[in-house]
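All protein chains but one are shown in place.
Every chain is named by a letter (A, B and C) in the order it is written, and numbering of its residues begins at 1.
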Amino acid sequence: MTKLLEAPTTNRQPRQGRGTGPRGTAPTGSGRRPLAAAFGLLTSPKYGPVTVTGLLFVAIFVIGGFRYRGFFSGQVFLNLFVDNAYLIVLAVGMTFVILTGGIDLSVGAVVALSGMIAASLLQTGWSPGVVIPIILVLTSVLGLLVGLMVHVFKVQPFIATLAAMFLARGLCYVISQSSISITDPTFVQLAVSRIPLGAGLSITPSVIIALVVVALAVWVLHGTRFGRTVYAIGGGEQSGLLMGLPVARTKVLVYVISGFCSGLAGVLFTFYTLSGYPLTAIGTELDAIAAVVIGGTLLTGGYGFVLGSVLGVLVLGVIQTILTFEGTLSSWWTKIFIGALLLVFIILQKVLTARRR
Amino acid sequence: MASNRLFWPVVMLLVLFAINLVAFPGFFEITVRDGQLFGSLIDILRNGAPTLIIAVGMTLVIATRGIDLSVGAVAAISGAVACSIILGSPAPGSLATVAVAITVALLISLVLGVWNGFLVAALGIQPIIATLILMTAGRGVAMLITEGQILTVNSPPFKFLGSGFWFGIPVAVIIAAVVFGLAALITRRTALGMFIESVGINPEASRQAGVRARGLLFAVYTFCALCAAIAGLILTANTAAADANNTGLFIELDAILAVVIGGTSLAGGRYSLLGTLVGALVIQTLVTTVYTVGIPPIATMVFKAAVVTIVCLLQSPTTAEALSGFRRRLAVRSGKGVAAS
Amino acid sequence: MESTVTQQTEPAVPAPVPVVEMRGISIGFPGVKALDGVDFRMFPGEVHSLMGENGAGKSTLIKALTGVYGIDAGTITLAGERVSFAGPAQAQAAGISTVYQEVNLLPNLSVAENIMLGREPRRFGGIDWRAMRRRSAELLAGLHLDIDPGSLLGDHSLAVQQLVAIARAIDVNAKVLILDEPTSSLDADEVAELFRVIRSLKDQGVAILFVSHFLDQVYEICDRLTVLRNGTLVGEYLVDELLRIDLVQKMIGKELTALDDLEHRAHASVVDESDAATFVSASKLGRRGAIEPADLPIAVGEVVGLAGLLGSGRTELARLFGGIDRADTGELTIHGENVKLRTPRQAISKRIAFSSENRRDEGIVGELTVRDNIVLALQADRGWFRPIPKKKQDELAQSYIQALNIRPGNPDALVRNLSGGNQQKVLLARWLAIAPRLLILDEPTRGIDIGAKAEIQKLVFNLAENGMSVLFISAELEEVLRLSHRVVVLRDRNVVADLENDGLTVDSLLALIADGRVASDDEALDERAPAVAVVAVGSGDGPAASAPSTPSTEGDRS
Partner (left out) sequence: TSGNAASDGPKPLDELVVGFAQVGAESGWRTANTKDIQASFEEAGIELKFSDAQQKQENQIKAIRSYIQQQVDVIAFSPVVETGWDAVLNEAKAAGIPVVLTDRAVDSQDDSLYVSFLGSDFVAEGEKAGQWVLDEYADSSESVKIIQLEGTTGAAPAIDRAEGFAEVIAENPNLEVVASQTGDFTRAGGKQVTEALLKSNPDVDLIYAHNDDMGLGAIEAIEAAGMEPGVDIKIVTVDAVKDGMQALADGKINFIVECSPLLGKQLVDIVKQINDGEAPEKRIITEETTFTQEEAIEALPTRQY
């Protein structure tokens, strides 16, 4: 959507390897110095936003460290992953969808739904080894239905996934109106166990799962045909079709992936809260979308990275952490503060990546 | 084209009406009580008015390829501002107080709109994030104004906005009609509509053709915020209380849904205000249907999902193709029948 | 493989089986019958051309073949087998490789990916990036295109993108290669490279469909051609046996005379520099990374042509005049008065119109109607609150539809649904509608058929005579020469020469462009000249006389 104002600048980067045929002599381009390379990284339409996001994240973290006692510690950093493992997984799925130019509003409700399914099935004595696969299959199927709606019936992603959101949320209520505890030993074990990293630092198994998902996603997006087709669809679906790429399959699959990730995120979320609750994760889709966009992915599709989205999640997480360390904000100032931090961040990101007009 | 796109939403509206009629035979009855129109249909119009007003602004924003998530927060702010002014004044019941309150609320919304416009048009931030900022912070501001309390005002002129009647017609409906009419008039009778569409379809081409995209975006976001503020005033006046937490909560989703059901694409470009009107009516009727039919609250969401899905699938070009193929086959068959006889 | 096709004197009944055979193809769009019972065939090892005016149905026929559009009636056979493709992917798998008319690539991906996407070399289940770069570098080198395969496609000019699209298409091991106006923004040199590749593919037995509005190119490379008019088949001919004049007549259904008198008038009416007032003048106008500071005055009623190689900076210079990009050095004066053009809008208010070469991304507004597209700039200039009355809009639209022969002539049609050439005309109409004092035309005749091109050239000419200044860019040098009073030559983003157009020839210009100095003799031209299409269309000469006579082409034609 921002293409509006970026179009004139992004399109007209002077290219380097210039010239046409043997006659063309390249006046610039060869032998770039490291400084220029760093500058190029900052201003490149491809890597700029991610680089800037990373730098800003580090900056916020350092500033927080100066401002709050006990902030600048390894565990506070690791807790960003511990607390947001599910959001990372969500953002990964969302990145796939947004890269194709779509959007998935159903993820929050699906997180709640998979929590409800897990809690209710575990309560009736099912084994986690069965429950988790069932959840992942069900949420993937929901993603598949959304994908088919989007591709076959040309329903706008916003609406198709909004319907899915209603459906998932509604199913939560149908399963149970009240929250259900999870007492299954495996789940409890996964919830409370910590993986020590030495020096008093530790993470949870969920973090490992989330990081594996991230690594897989990076590989899929950058190392496979499917992944490149995802980018291709975002760059121009029509062109992709004319180039003979499997647009239909990819577009549907992207929603399946998002559904799967939502399901998995739901499972991680239940590790975190050990319960199913129909009202949980309301508005989480906005967090996921915000993380992806903050991470430098264009909502119109085609540009962005999974790692950027991970950074986006960390940024949201660090904002949250700052809030608790601040500890004195009333409810409304909390909201205003979140908005303000988001704003500062986005503007800095914009200013730093802005190219000469 | 537009009329075609509206076919299924209108059908859906009629189907919802029919369902209501079955559940409650008096659904279509409109009586005059104390010189005021009274009936389910009137309720639908009146309760749908705020959504429609916001959806009108949203339509224009979406046509420029944008989106505005902050409308709910803006509605809450305007309600809070108006109520706190009325509460703070020595004469809450006087027309002047209310006029001042409304004016200030609307002026503030203009500022908020310009703010959104600034982020989107001048800084080039993606609209969803730009307006997400105000969506989050704005509700905080509204709560700051009310200090988290529900401000109840006892001011008949203010209440009139939300639940009053004028010539027997609910004031809210009249306001919605005026906003709708003005928007239609201004965009369709001037070149504004064409510019909005053109910027939404191909921003760079529009820029090169001399369309002032930036100013346009400012205008559109400001207008949308103004619509949100008007809706916020109506919502607040409806219960004569400013509830910063809940006024306009999730109304952005309803508004966007109305716009899309009305056939305007979220990818920007061509828009249909008439479609938005139908969309808003469908959504409000849906809510009423849930109540009249007595769908239990736990099933409400599933029901909504079903209706939205059905409308979308019916509207789909794929369905249209399949249907026309079917019709053609029918025609061929009946044609043969005629030939044979 | 010997070209067996052309040995028959009759175009019909050649000995081998056609590799592609389409029979009775009909396709209708709402309100338009784009194709009506068209037959078409191609044989292995031939270069075939599809000819016809803008909107004749060429692109539609190609899309019918590759499964982009479903056909309403007719049959398609590929190598003797009935086929019906559900989409381009299937056609590609069956051995049909296609470059569609508008560049349909992905600006967000690298050049290498654009070439290899869908056929990436793989290793360990993933993409082998190294092999991919290597392969694409080879393919680019094959077209003599020296760009970094890792660079973003969107960073390259349209011409480069067009070449990349070609590189993609020729990599596939295809039985049939379809090129829909691949040369529309290419320079002579690139065209020569392309032809070299086409010939070698042809020798390998590939059937090649080459669509172009440049008759010279068609006559140089093609063996046979099929003519379409208004969605119907006119006939199939051997290129050698069809005079150009006849071809044109078959395409447009009547004789073409427009160019003749233009040719004569062109030389008669060169503006006398001494008494012409300078309308706009640039001094040291430049923009970092795009164009070095340049001086360029343009007189009232003068047509200035910009010549240069691909990437020489013609577009960039023109953009500064149109206010599309901001200049960061130098100044611009209009009638001696200093002006700053920060936005296109400001330029338009000074009655400067810039028509972009990239009509799809920077020109037309696809979902709007023809009428809206035509009045857009004029309306933008008037402001939103002073709408042009509906009646006036209709008049404007109608008059340009007629003047430029835009088809279909329905002002309510969506521009997106128009054929490429007709879209270009709509864009031109938009700029003519504001009655500009300086009209900047960047490749205005891209993809425009021969009749319309003549009309447009005539129009430009008449407007210039009535006092409009024109800055004209075209990859076709003789078009530049024919229209311009002055030719400004750019090289490596520098203005290297500013010449009066008297006695200038394509050859001398070429020498300048290549070497930056006026050719004193023809040493530099020896190998290059033949590849350049020098002959003006309809100049009255027979095809034999005008066909470039290179040894290689001669060898291909028996």
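Simple rule for what comes next: contacts are C-beta pairs under 8 Å (C-beta built on N, C-alpha and C of every residue); 3 or more make two chains touch, one makes a residue touch a chain.
Bear in mind the structure is a predicted one, so any value in this text is a computation, not a measurement.
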| item | value |
| --- | --- |
| Visible chains that the absent chain touches, using the contact criterion stated earlier | A, B |
| Given B:83, B:106, B:191 or B:241, the one touching the chain that is not displayed | B:241 |
| Residue among A:188, A:212 or A:351 that touches the chain left out of view | A:188 |
| Positions on chain B where the hidden chain makes contact | 23-24, 26-27, 33-34, 38-40, 43, 47, 143, 147-150, 152, 163, 235, 238-241, 243, 245-247, 287-288, 290-292, 294, 296-298, 300 |
| In chain A, positions touching the absent partner | 70, 75-76, 79, 83, 119, 172-173, 177-183, 188, 191-192, 269, 272-282, 320-321, 323-325, 327-332, 334-335 |
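To be clear about the criterion, only the chains that are shown with their structure count from here on.
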| item | value |
| --- | --- |
| Category of the chain touch graph - line, ring, star, complete, other | complete |
| Chain whose average C-alpha position is farthest from chain C's own | B |
| Rounded Å distance between chain A and chain B, as computed from the means of their C-alpha atoms | 30 |
| Centroid spacing, where centroids are CA-atom means, of chain B and chain C in whole angstrom | 46 |
| Chain B: positions in contact with at least two other chains | 204, 207 |
| Multi-chain contact residues (two or more partners), chain A | 8, 11 |
| Chain A residues touching chain B - in the complex, by the definition given at the top | 1-8, 11, 149, 152-156, 158-160, 162-167, 169-171, 173-174, 177, 286, 289-290, 293-294, 298-299, 330-340, 342-343, 346-347, 350 |
| Footprint of chain C on chain B - complex, ascending | 189-192, 194-195, 197-198, 201-202, 204-212, 269-270 |
| Chain C contact footprint on chain A (complex, rising order) | 8, 10-25, 27, 45-46, 219, 223-225, 228-229, 231-232, 234-236, 238-246, 302-303, 356-357 |
